[in-house]
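Questions regarding the structure given below will be posed in turn.
Missing here is one protein chain; the remaining ones are kept as they sit in the complex.
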Amino acid sequence: MSMKKLTQKMEFKPFVVLLVIIFLCGIISGGDFFKITIVDGHFYGRLIDILRNGSRYAILAVGMTMALGTGGTDISVGSIMAISGAIACSIVDERILQALGGNVFLAVLLALLAGAVCGAWNGFMVAKLKVQPMVATMILLTAGRGIAQLIADGKIVTITNDAYYSISGGYFLGLPVPAFIALIVIVLFLILTRSTAFGMQVEAIGVNQASARLAGIKVERNLWIIYILCGITAALAGIIESAGIKGADCNNCGLMIELDGILAVAIGGTALSGGRFSIISSVIGALIVQTISTTIYAFGVAPELTRVAKAVIVIIVCLIQSKPFMDRVKSLMPKTAKVEAQEVHA
Amino acid sequence: MITKTKSLKVENISMIIACALFVLMFVAGSAMYDHFGSVSTFLNLFNDNAYLIVVAVGITFVLLTGGIDISVSSVVAFTCVFSAFLLQRGWPAFIVIPVVLLVGLLNGFLIGYCVQVFHIQPFIITLASQFLLRGMCAVVSTVSIPIENDFYKAAALSKLSFKVGRANAKFYLYVFLALIVVFIAYYVLKYTRFGRTVYAIGSNELSAGYMGLDVKRVKIGVYMISGFCAALGGVIFSFYTLAGYSLQNMGMELDAISSAVIGGTLLTGGVGNVWGSVIGVLIQGVIQTIVTYQNLNAWWTRVTIAALLCLFIVLQRIISIRADRQKGKG
Partner (left out) sequence: MALPVSGEAMGKRDILYMTDICKTFPGVKALDHVRFGLREGEIHSLLGENGAGKSTLIKVLTGVEQKDFGTIMMDGKEISPQSPIDAQNSGISTVYQEVNLCPDLSVAENVFIGREPKKGRHIDWKKVNERTREILKDFDLDINVEERLDNYPVAIQQMIAIARAVDVNAKVLILDEPTSSLSAQEVKKLFDIMRMLRDRGLGIVFVTHFLDQVYEVSDRITVLRNGTFVGTYDADKLPMLELVGKMIGKDYDSLEAIPKLTNTGKEYKELLRIEDGTTGEISGINVSIGEGEVTGFSGLLGSGRSELARLIFGADKKTKGKTFIKGKEKDIRNPLDAIKNDIAFCPEDRKKEGIVGDLTIRENITIALQSKRGLLHKISRKEADEITEKLIKDLAIKTPSADQKIKNLSGGNQQKVLLARWLATDPDLLILDEPTRGIDIGAKAEIQKIVVDLASKGMSCIFISSELEEMERCCSKMFVLNDKKIVGQLSGDEISQSAIMKQIAGEE
């Protein structure tokens, strides 16, 4: 009974998939994959890499889950990452706002604020003007990278600041810092969606906006909140990324990452048309995406192929979520079985 | 007896504003900079943006049905890279061009099929297609491949040169190709059943089905047209640059979509035409020219276009909200 309940959980399937993929990767790589060494009290190894690099995706996926849960989307996350990275790095490097004296804490805070502002803009377009979310966020997708360029004055901002580096490269209790940041974000979002009615309201909006409104849900306000949160999570991911590459590269930071976000959420099982969502599933989805990328990379396959592979996975997941497609597959199944049976008889 | 009272429609308002904006910007540019206000500058808008005109025309078909296609920029890039790659291998131009056009057509067909038959949201499937083709570009080559084929060179350089006053003006032949596409698109949308069905679907897809129109075929068709036009735009772009590079035209789908929107195409479908899209492209061309003259960071072009797109979307919303209100009262 409890086993049945467990398998029915939305998180169950993606979790099994993650385990299988990690296991497969382990076998293919001949055990190297699971090797974890301890140097100076820090853990090292491929799994730790996945945890470190996957954190960024996980944070992004958490915000994206909410946007997709309402039946919307936010494809501007990559640009928001570029903006937040540019702001944080420029402040730390004292290119802008010299009065702050390169204070890392304030730089991060302002970068997050910038993310919130970008999110509020998206929220304004979606909630207030009722523009289709994809078109609304596409404006920032394009303009955002330009804005980041203008902040960074068209240059790649490189910085030297150990405190800032440690946001991505640091260790805490032997584990990478980003993993803890991701953990905090996940816990905060779980509290938000489960200890308040927010999660249920988001799902109701995603399923049927008109009904949700007449049931007294403040659709507009909730959409604002979601897009702002999405902006903040994207900004956080941007900060981690820029700390990782020790600088802000506005052209490439978070480039095309929106698909990774959507992919993580889709693999997690949230329908791209909105409704039921699970933050934990999406985080697991993000780890799956990262495991695949890390493994492909480890095999020395060109990174370009990763993009192709991800696109193919998105298409497959979409097809699996598509009812007409599955109906067609199902209707084909018994037929092929019959044909095989006939052949055997012949 | 028949009074022709054409009420102001959304597309007309948008078109008028777009035309006025174009003239205004051109005049302002001419006033601000030397050499700006000339026939040559005007013709260069076409020379530099011929590929975008073709892509925008294609995407207009999709937008008119209420769909969206954000894979076009990758189709353009892939077309350039793939043709450069094939030409480098010594394939003749007359085979390469049909091959890349066919790739665009096929891509459009697959997208349309997924949208129409499997009910996948257009933006997700075209986003996936965007990534797929962009990835394929890099798989073909990560470095820029120059094109040294004679036909391409000839196509790139053949032009009509003439003197206007003291200045030289030139008009590249491939611009004619773009203009032919515009005329054909205009004809198809206005005078064929296929074209009218495009509008009917965008206006009310369910009704279109009830009225016995072939919704399925036309909806797949518009994505094929968009894919074909994007590939053709890619061919023109490779005439223009004589190279193929995997990262070129990033974010160009927004240019194409904003051209259509600025020109009066409603993103909800049913309203718009290709002439508007052409004007939209020209407006973007003027912005780009001004940014160049002003010697600004090239990213200003993007930011300005996004701002303009935003403005027109807001305008559309306001007009449609007001229209709804009036209907409520009537």
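The chains carry the letters A and B, assigned in the order they are written, with residues numbered from 1 in each.
Basically, a contact is a pair of C-beta atoms (placed from the backbone, for glycine too) under 8 Å apart; a residue touches a chain by one contact, two chains touch by 3 or more.
No experiment lies behind these values; they were computed from the predicted model shown.
A.B. asks: Which residue, A:201, A:242, A:278 or A:322, contacts the hidden chain when the whole complex is considered?
C.D. replies: Per the contact definition at the top, the residue touching the missing chain is A:201.
A.B. asks: Across the whole complex, list the residues on chain A that are touched by the chain not included here.
C.D. replies: 195-198, 200-201, 203-204, 207-208, 210-218, 275-276
A.B. asks: For review purposes, identify every residue of chain B that touches the missing chain, sorted by number.
C.D. replies: Against the left-out chain, chain B lists 2-7, 9, 187, 190-193, 196-197, 199-200, 202-204, 206-213, 270-271, 324-325, 327-330.
Methods note: only the chains that are shown with their structure count from here on.
A.B. asks: Let me have the rounded angstrom distance from the C-alpha centre of chain A over to the C-alpha centre of chain B, please.
C.D. replies: Each chain's C-alpha centroid was found; their separation is 31 Å.
A.B. asks: Per the contact definition, I'd like the list of chain B residues that touch chain A in the complex.
C.D. replies: 68, 70, 114, 117-121, 123-125, 127-129, 131-132, 134-136, 138-139, 142, 246, 250-251, 254, 257, 267, 297, 299-300, 302-303, 305-307, 309-310, 313-314, 317
A.B. asks: For a test of understanding, state which residues of chain A touch chain B in their complex under the given definition.
C.D. replies: Those residues of chain A that touch chain B are 73, 75, 125, 129-132, 134-136, 138-143, 145-147, 149-150, 153-154, 255-256, 258-259, 262, 272-273, 302, 304-312, 314-315, 318-319, 322-325.
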